[in-house]
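Note that this complex is displayed minus one protein chain, with the remaining chains in position.
Coming up: chain A.
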Amino acid sequence: MSGLLGRSALFERIRRRAAERPTADAVVSADGTALSYGALVRAVAATAALLRADGARPGEPVAVPTANTAESIVTILAVAAMEAVPLLFEANATAYERDRFMELAGAHRLVTPIVAPIVDGGSRPWPQPGSAARAEVALVTSGTNGIPKVVGKHWDAVTDNSVRFAEAAGYTGADRVLCTTPLHHAFAFGVVLVPVLFHGGTIVLAPHPPLPSALPGLLRDTGATVVQSVPFLYGAALRAAPGHRPPTLRLCVSAGEPLPQTVGAAWREAFGVPLRDQYGATELGQIAFAGQDGVLRPVPGVRVRIDGADADGEGELLVRVPGPRIRYLGQPELTGRAHADGWFRTGDWGRVEGGAVVVSSRIGRRVVVAGRKVDPAEVEGALRALDGVRDCVVAVGDEAGYVAFVVADPPHSELSLRRALAAVLSTYKIPKRLHLVPELPRTSSGKVPMGSLWRTLA
């Protein structure tokens, strides 16, 4: 036992809130319908009982294709309540992607999010402290080897980190937190789902994906006190509607990619509310949170150091969070490689100065598209598997952005390649442009020298 707040503590807090304030809103959906704490607890218990009756067992991974809906929240909690392992991924994932996640996790059961009819007098499954099954939740992220990563996270680590972040952000039961990013990502999971329910506040689900121009109106109309979003959406909302201060808003949290200083400053100017950057990772949750001064500092409980500092004092950022370490389901060799003496290797480059964390860049080939990580090897593999595609390379250019160069037989065109890729991969993984070329140059070692390819675009 790690002695940390874990799954049973989270559920105990939710149940206590339901007993004390049964009519308080737990989840407000994009269409305005609300689920109270009393209704949430009943729906979770009923859905968990249904899962158990269907044969689901404690410790078993259960796939939950997740959307930003109350049904998804109820189903995730129900899987956890019966001590199984929720495996979360985007509801719009392709069948190819879904099958790979489930295979890596060893999951044989998929539950389309539901709220089960509430029945009286049934047994009420609820997690107990010290249960025999490993208390995990599984989130997916991109890999670097062509295979996605399914991250098994212990609830002790998830709950501890989420609650400490919430303390740093000053969450209370009076907060209404507007969620604009996918719930199955660590950002929304750790900044909205777990800590808001722990503190008895209200999760307000924005339409997903939202229209950028709608964000100022949503902030005003939903009575949000906190909003979590990504730099792209904050920037687009600023351009669409330079606003006036929404009366109840007190805090805006940004993550997914570094927050440009200009966006943070313009936001504060337009809305009168601080926009604070957050640095996190799927594996660890919330690592660092910016203060009012804009400086990122580790979330309480989190330790950050660098490894292999260069002459500028920069190196790979290594992080330690309280609780059991993560594991990569289905890829145990990666779990070992990702850790060094109990520290997690983030793959991010940066430095630590007087308690401040400065993140400068990523190591390796992972591409970030509007805050979502993409593995070029996975995209190249999907392209090569298409009929008529003979060779390809995926790369990010300073000017060109995220593109592919493809050697393909007629009648392939850029549009036909996009259509074929869309059947296999989520659209955010598809390069912005797919350039057809007669052949790819190769060095004697088989590498593609990119210089001549970039010049063909000039």
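By our rule, contacts are C-beta pairs under 8 Å (C-beta built on N, C-alpha and C of every residue); 3 or more make two chains touch, one makes a residue touch a chain; residues count from 1.
In the analysis below, contacts and distances are computed from a predicted model.
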Per UniProt, and picking from "Acyl-CoA dehydrogenase-like protein", "Putative multiple sugar transport system ATP-binding protein", "Carrier domain-containing protein" or "Nucleoside ABC transporter membrane protein", the hidden chain is "Carrier domain-containing protein"
Decide which residue listed in A:R21, A:H208 or A:R345 touches the omitted chain of the complex. A:H208
Looking at the full complex, which residue from A:A34, A:A240 or A:A266 touches the chain that isn't shown here? A:A240
In the full complex, which of A:R13, A:R134, A:R250 or A:R433 touches the chain missing from this view? A:R433
Since one chain isn't shown, list which residues of chain A touch it in the complete complex. 30, 206-214, 217-218, 232-233, 236, 239-241, 369-370, 413-415, 418-419, 421-423, 427-428, 430, 432-433
